[in-house]
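These notes are about the structure you will find just below.
Shown here: the complex without one of its protein chains, the others still in place.
Order as written gives the chain letters A and B; numbering starts at 1 within each chain.
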Amino acid sequence: MNQTTGSRATRILGVGALVALAVMLVFGLVFSPPEVDQRDAVRLMYIHLPSVAVAYTGFAITLVASVIHLRKGSVFWDLVAGAAAEIAVLFTGFVLISGALWGKPTWGVYWQWDPRLTSTTVMFIMYLGYLALRRLDLPPEVRSRRAAILGIISFINVIIVHYSVQWWRGLHQGQTLGVDTKLDGMMLFTLFLSVVAFMTVGAWLLIHRFRVAWLEYQIGLLGFEHALAERRAENETSGLYGSGA
Amino acid sequence: MHWEYVFAGYGIVFASLVVYVVSVLYRGRELSRQVPDDRRRFLD
Partner (left out) sequence: MLHDAWVMARKDLRIERGSRVVLGQILPFGALVLILFGLAISPDLTVLGTERRTVLAQAAPGLFWMAVLFSSLLALGRSFAIEAADGNLDALKMAGLDPAGIFVGKSVAVTVELMVLEVLLGFGAFVLYGAPLADPVLLATALLLATTAVTSAGTLYAALASGLRVRDTLVPLLVLPVLAPVLLAATLATDAAVFGPTGNGWSWTMLLGVFALLYLGIGMLSFGPIMEES
């Protein structure tokens, strides 16, 4: 009997992720050169950008899985939506932390009222709310349906928040803050490598996190069936409801 | 230059990632004990 959420596929994926991360670290911290203006701070890009990639992929998976769940009502897609959202929230946290630490040496401050920064933070909190809704004490089907609705609306809201904040800043002061980074071939390669590494980690995590959710669901079912069986046995011995079938 | 920010960033991100990975694997291990084999669809 297998005692973990691992399988052949995840072990291969996991080893791949570890190797990719190790290579990425060597390239990111050693081989890739410092940038002209930002010096070594540019190395934070190799964790910042791939975290963005994983986070947005995760939220997109939540959106798609929510739509499928609403249409078909299958438990599988509900759990996929929840697992993807949790991972995406974690990586959004990475985006914010690495972004703040990158901002200090390049902009001089940890935080700017920049549209992207502001809307990413609001998005982070919005999906914390989504995860909180998934833990509500409701009948499972009701909770799943509401989570799916929220999973869809949240994605729309991210877009709305982003554009309204952009408009707000646009009216107040000239340009959106960008990081004017000059990348050479080595940097681009390292960036590519880091995105591959993080996406592999994300995929591996998604499978494991989904399996944990699936096991939780099965335990819930087992408990329910157990209670039902006990109830039937009780009824049969007391003879109140006949065979109880 | 700016290595303190680089190390802080990499440190926080990778440490949090490890904590999350360990917690997911640990929960999977705990829950696996309670679920019989015939219920383990999607697990291999």
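Methods note: contacts are C-beta pairs under 8 Å (C-beta built on N, C-alpha and C of every residue); 3 or more make two chains touch, one makes a residue touch a chain.
Everything quoted here is computed from the prediction, not taken from an experiment.
Within the full complex, the chain left out of the display is in contact with A. Screening A:L13, A:A41, A:L101 or A:L150 against the full complex identifies A:L150 as the residue touching the chain left out. Within the full complex, the residue among A:L25, A:A53, A:L138 or A:L183 touching the omitted chain is A:L138. Although one chain is not drawn, its touching partners on chain A can still be listed: residues 70, 122-123, 125-126, 128-129, 132-133, 136-139, 141-142, 145-146, 149-150, 153, 156-157, 160-161, 164-165, 167-168, 171.
Just so we're on the same page, only the chains that are shown with their structure count from here on.
Work out the mean CA point of chain A and of chain B, and you get 13 Å between them.
Of all residues in chain A, only 1-9, 25, 28-29, 34, 38-41, 43-44, 47-48, 51, 76, 90, 93-94, 97-98, 101-102, 104-105, 201, 205, 208-212, 214-216, 218-219, 221-222 touch chain B in the complex they form. For chain B in complex with chain A, the touching residues are 1-3, 5-6, 8-10, 12-13, 16-17, 20-21, 24-25, 27-29, 31-35, 37, 39-44.
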